[in-house]
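One structure follows; several queries about it will come next.
For this depiction, one protein chain was excluded, whereas all remaining protein chains were kept in their positions.
Naming follows writing order (A, B and C), and every chain is counted from residue 1.
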Amino acid sequence: MRRVRLGMVGGGQGAFIGGVHRIASRIDDRFELVAGALSSTPEKAAASAAELGIAPDRSYADFAEMAQAEAARADGIEAVSIVTPNHMHADPAIAFLQAGIHVICDKPLTTSMADAERIAAAVEASKAQFILTHNYTGYPLIRQARQMVADGDLGTIRVVQAEYAQDWLSRKEDDGNKQAAWRVDPSKTGGGGAIGDIGTHALNLATFVTGLAPEALMADLQAFAPGRQVDDNAHVLLRMTGGARGMLWASQVAVGNENALTLRVYGDKGGISWAQENPNLMTFTPFGEPKRLITRGGAGLGAGAGDWTRVPPGHPEGYLEGFATIYADAADLIQGKGDGALLPGIGAGLEGMWFIEACIESAAAGGTWIPR
Amino acid sequence: MRRVRLGMVGGGQGAFIGGVHRIASRIDDRFELVAGALSSTPEKAAASAAELGIAPDRSYADFAEMAQAEAARADGIEAVSIVTPNHMHADPAIAFLQAGIHVICDKPLTTSMADAERIAAAVEASKAQFILTHNYTGYPLIRQARQMVADGDLGTIRVVQAEYAQDWLSRKEDDGNKQAAWRVDPSKTGGGGAIGDIGTHALNLATFVTGLAPEALMADLQAFAPGRQVDDNAHVLLRMTGGARGMLWASQVAVGNENALTLRVYGDKGGISWAQENPNLMTFTPFGEPKRLITRGGAGLGAGAGDWTRVPPGHPEGYLEGFATIYADAADLIQGKGDGALLPGIGAGLEGMWFIEACIESAAAGGTWIPR
Amino acid sequence: MRRVRLGMVGGGQGAFIGGVHRIASRIDDRFELVAGALSSTPEKAAASAAELGIAPDRSYADFAEMAQAEAARADGIEAVSIVTPNHMHADPAIAFLQAGIHVICDKPLTTSMADAERIAAAVEASKAQFILTHNYTGYPLIRQARQMVADGDLGTIRVVQAEYAQDWLSRKEDDGNKQAAWRVDPSKTGGGGAIGDIGTHALNLATFVTGLAPEALMADLQAFAPGRQVDDNAHVLLRMTGGARGMLWASQVAVGNENALTLRVYGDKGGISWAQENPNLMTFTPFGEPKRLITRGGAGLGAGAGDWTRVPPGHPEGYLEGFATIYADAADLIQGKGDGALLPGIGAGLEGMWFIEACIESAAAGGTWIPR
Partner (left out) sequence: MRRVRLGMVGGGQGAFIGGVHRIASRIDDRFELVAGALSSTPEKAAASAAELGIAPDRSYADFAEMAQAEAARADGIEAVSIVTPNHMHADPAIAFLQAGIHVICDKPLTTSMADAERIAAAVEASKAQFILTHNYTGYPLIRQARQMVADGDLGTIRVVQAEYAQDWLSRKEDDGNKQAAWRVDPSKTGGGGAIGDIGTHALNLATFVTGLAPEALMADLQAFAPGRQVDDNAHVLLRMTGGARGMLWASQVAVGNENALTLRVYGDKGGISWAQENPNLMTFTPFGEPKRLITRGGAGLGAGAGDWTRVPPGHPEGYLEGFATIYADAADLIQGKGDGALLPGIGAGLEGMWFIEACIESAAAGGTWIPR
């Protein structure tokens, strides 16, 4: 099977999420990484490229040059992964979209609604695809949950409880913590902290699974760590289409939580619960019956049980495989083998940006409801 | 050891919570049930008394007569358990308090702030004790958690997540479901549904453990079951003393939840989590260290590990033992052997009444903040 | 309802299991404790009796006198609880059986097969009932499991995995640990350690649930704590009626286990698992279907869901309630209201004694199979 030629913007030495994207792109062997603008520091860009086996002439000093040069090559990249910090998503995304190169962009979309709308316009104007790596939607049981809701197994959705709790920012960040530094610098995040970094994931999971959209929200945001300028704890209430109600908690100061993204959905016929830290398991309770443990690829899931999964039930898949499924679907979409119906795109990105801005607006007003 | 002579108002045949109070009073052998006004139906009152071994002349047709008669006897009851539906707590409570008889009253305190204040005045005027059976505070690990917060093990409290989820009212109640019927009749609940029946427990647990009080709340209340006149799902945000923030979810339509009362508390030094359905286990994470599983009476709890517990660690105690601890503490208080410092009383009752009324007011206003 | 008049042998101040029996007898209000030979030390016997509200003239210096005197009273005890150390079960049990008084005896039956057979002969010769408190059979879900096996829900049983792991004897016992002292003294246990104290519980649970009997066993016994004279770890293989095979592990040196009694049973149609430390939960997997979480009294259990249980699902019952169910059933049997079909009796006692002796014999021979 032919591999999709891939480039990468950002993700040089020392970066975290770039490495994740690369592993995700390799797992199902659908991509080959052949070009990059891996760092804004030229030496680091070159060294990173060499480490990754990218030919020197395809290691670029900046994304604009890369977009132009690759678009001009017969063997130029077909897709690019954008893994820069959030405030540097928009310009490269637009550049590659304009060059007709498919864009796989890390989340959240960007750091302002203005930028978000610029990207959206570029997506609209381009024939290229735009995929936002809300990677948690790649977990097989999350897709299973979405299908169950769509099939009516839960009935009319009433209540959605979404949480994303971490504790790694419980203390004021050290100067040396690169991952922390930009996440708590409002000039680089656009003003949001936990709401953008992790809250958008929780919202995305809730809307992806339920098929419902937020109609209004109210938020109580706190910055608990001394001196912090962005929220590190967010309590959000949601009113969703169809009358469902939601609670969303995002925290980076909840001591004892590593990456506790959880989703619970309740309808008039059934309820489900799922937790990212043990993602191969989901509970499903039809009203009046015993709770069932649904496992990834396991018994009772019917014909599609093995979709989006590589190894048999009981052989756990994890974060990287879920991420890889986004990449595999992207490859299918790019190669015309799939419709990308399950892939988060510009719509999810705009919804996330609305969420961030509405939370900030609500909190600034003392906790009022903000309609969409 | 001499047993406390106990009477009971309510709790006749077919009642649920009365039987629970009786078992709780027996477990530690600190009470003997010798009088009752067990039902407003005379035949049922008499039959219930006979079943329980109460002498016919101490089975009363109504609580007022009972209070008077028992107060006049040399061997009259020293304490009374009031286990009537919530809207019938106030009058008997006041009658017995006025008669100098200690009152152990089921929660919530009553169904209106006016009634609550009448009880409070009677408590103030009486030498008798008033104990409100917020029974979940009797769980050993909840008391352990309170102690850990007080000892500073969690540092300054930042975030409190309290939940009480059930599913038994997911559908419109059958006409024949006695337990359901009065819980969804606003004339008997004072207007609240889930917020009063279970939300007050969640609030009480949060304030009991943290030692913090609510300063303001906002509530989004729903009645999801068709035709229901009281809330069956409540999403509440809390602002608490000292700057802590809380989320409280109470639901009786969360399919797959039996009695899922849970509490998570996060401070700047540590975090804990506890779930009522497996109450012999609590997690405690000091920041930067592995999570620890704290067990009832188990290793590492120090000298007080065995307090409020009857059997060794690993031999689970449950709901009835937690309830019994409230009764045992009440006996100690009544007999002058303890100060009752851990017993919920009129303060907890008034706080709960504020919670119910503030939730209703907030929701009626479309979701606004209500200060205390 | 009239209470059964109960006496107790053993269980004076400082004893553990006597207090458990008393709570168990009180929970359902079916017994009143009116007589006792609570200690072999007269002062302690008298003081213990006074504490428990037993009249001085019914506090006896020894069990023989008690059996005689109580049998002679019009209001004499109908049943007696024997809660002495194991090597002192036989004589009182026989004395009360001969006096026509029902016996509720703690497990294991005794410390030698010779004593066991003496008791069995007395049971045979007496009209009185003999109940052995293999209390774990009183857990509702264990009874549910037994019913499911009997109903064929698991099909033909193939494999039984029973474990009982503790860690409290991981180190050489302190001189001051009364509970430990007699358990590791071969003169008081008859030679067995963990196999008798806890292994018999695991075996009993396995046979109670499956309805199968052991046909042969082999045992590898160890005394890991320095200087210990009885086994503190036992690895046992079982061959059972019908071709089923079993593994039984009993350990008192498994660091990190408090009271980890677990049972897993697998048949050709389904499998179940249950763990005593969270006894309100059981899993049941019909082959080829998702695992189901069965809860005490919970959904999907049919008409008998509420049997042997006092509070609704989600309100956990524990060790004491399971023990109380044995007492409640005993009261029913004694009062002619039940057939005691679920109560462990002399048969379970003899099976346990065979187990202990066969384990010792097998281990002594280096690990050979011992037929029953």
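One rule holds for everything that comes next: a residue touches a chain if its C-beta (ideal position, glycine included) is under 8 Å from a C-beta of that chain, and two chains touch if they have at least 3 such contacts.
What you see is a predicted model; the values in this text were computed from it and never measured.
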item	value
Candidate in contact with the missing chain, chosen from C:E78, C:D167 or C:D197	C:D167
Among B:G298, B:P316, B:P344 or B:G367, the residue in touch with the chain that has been omitted	B:G298
Which residue of C:G152, C:G211 or C:G367 touches the chain not shown here	C:G367
Touching the absent chain when the full complex is considered, from C:V253, C:L281 or C:L301	C:V253
Where the unshown chain meets chain A, residue by residue	1, 3, 16, 19-20, 22-23, 26-29, 51-53, 166, 168, 257-260, 276-280, 295, 298, 310-321
For chain B, residues in touch with the removed chain	283-285, 288-295, 298-300
Missing-chain contacts mapped onto chain C	154, 158-159, 161, 167, 170-171, 218, 220, 222, 224, 233, 235, 237, 239, 243, 245-247, 249, 251, 253-257, 264, 266-273, 283-287, 291, 366-369
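What we mean here is this: only the chains that are shown with their structure count from here on.
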item	value
Chain whose Cα centroid lies nearest the overall Cα centroid	B
Between chain A and chain B, centroid-to-centroid distance (C-alpha), Å	43
Intercentroid distance (Cα basis), chain C paired with chain B, Å	34
Interchain centroid distance [CA atoms averaged], chain A/chain C, Å	55
Touching two or more other chains - residues of chain B	257
